[in-house]
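Encoded as structure tokens, here's the structure I'll be asking about.
For this depiction, one protein chain was excluded, whereas all remaining protein chains were kept in their positions.
Presenting subunit A:
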Amino acid sequence: MQFDSFSDFLAMGGYGFYIWLAYGLTYGLLIGLVVYCFWEVKAFHQNFRQKLARAQRIKQYQEAEHQ
């Protein structure tokens, strides 16, 4: 352990601002990227289900008309 206390750790020998800025930006961007990638999966599945349901409805109407 390189630090005596938690406030010592946050201060980073006076360079706290720069170090936490760097780590904050890094984790902010990484978490944003991960969330975006999962959102893409969700968006595809939603879209896909909607398209399937629509195709199903069209088919049903067409069958109903022919009867």
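Points worth noting:
Quick note on the criterion: a contact is a pair of C-beta atoms (placed from the backbone, for glycine too) under 8 Å apart; a residue touches a chain by one contact, two chains touch by 3 or more; residues count from 1.
Please note the rule applied: contacts and distances are computed from a predicted model.
Not shown: a single chain whose UniProt protein name, out of "SusD family protein", "Tryptophan 7-halogenase", "Heme exporter protein C" or "Cytochrome bc1 complex Rieske iron-sulfur subunit", is "Heme exporter protein C". Listed here are the subunit A residues that touch the chain not shown: 1-3, 9, 12-15, 18-19, 21-23, 25-26, 29-30, 32-34, 36-38, 40-41, 44-45, 48, 51-52, 56.
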